[in-house]
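Before I ask anything, here is the structure I am working with.
With one protein chain removed, the remaining protein chains of the complex are shown where they sit.
Presenting chain A:
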Amino acid sequence: MSRIQNRFARLQASGRRALIPFMTAGFPDAALTLSLMRALVAGGADVIELGVPFSDPMADGPTIQRASEAALAGGMSLRKVLDIVRAFRAEDGDTPVVLMGYANPIEAMGVDAFAAAASDAGVDGVLVVDYPPQESEAFSAAMRANRLDPIFLLAPTSTEKRFAEVATLGSGYIYYVSLKGVTGAGNLDFDEIARRIPQIRAVVGMPVGVGFGIRDADSARRIGAVADAVVIGSRIIEEIEQSPRDAVVANVTAFMRDIRQALDTLEPVQGATR
């Protein structure tokens, strides 16, 4: 069982939702990234999604675009992201880390070389935004050969045929993009999400996380009522952006605790996988 599967199994045994924060590696700088990952764990993170910055983040809204540009300006790269994960893994053997980013930095390193290096650094899963299932057979095979979970997206526009495709190629969990739009947008349709998640879960047979547009304890609670996991990204980047350097770790921890508390008041999910 992978570290991700293990974590979800434990959560489901206790009837809890996974809280999955996202942050961009190297933002505001490389030195703070490791401290911020610790802060996420201290605040109740179950899985950390670590963004690999890319020059052309087509699926991201302005907040994550700014974070990516700042990280790249500070010299962040895919290899340095792996170094950060290695350092994190040396002190935390338990919290799964998922890299989230775009195809080109991975292809520049070479898919097989990347898979081996990521596995060696202690990465658990990889989500490549611009690798939809039909372009991902070789990538998924390389991930699995290195005991990494390939994580796929589903969207409000996805058909049932797509659910089945990601179920075949993906593992770990499914990331449901909760709206038509880019990261950080704010027009969530909770009824639509509540209708879609059980349909997806029934087909994919693995936990379903929901992200894009979740900004506070209230929206997290409403999403958590129907999903296995809640992903929060842009709002955490904003917290980092707005905090003075000496308060950023404390502020991020406090923000996470607030969300964690809201999720832990929820009843167990009806019909959760396993």
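Going forward, a contact is a pair of C-beta atoms (placed from the backbone, for glycine too) under 8 Å apart; a residue touches a chain by one contact, two chains touch by 3 or more; residues count from 1.
Here, contacts and distances are computed from a predicted model.
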Undisplayed chain, where the name is taken from the UniProt record, one of "Ribose transport system permease protein", "Tryptophan synthase beta chain", "NrfD/PsrC family molybdoenzyme membrane anchor subunit" or "Amino acid ABC transporter ATP-binding protein": "Tryptophan synthase beta chain"
Listed residues A:Val85, A:Leu154, A:Ala167 or A:Ile214, member touching the removed chain: A:Leu154
Residue of A:Thr24, A:Gln65 or A:Ser219 touching the missing chain in the full complex: A:Gln65
Contact footprint on chain A, counting only the chain that is left out: 54-59, 61-62, 65, 69, 72, 77-79, 102-109, 129-132, 134-135, 152-159, 162, 177, 180-182, 185
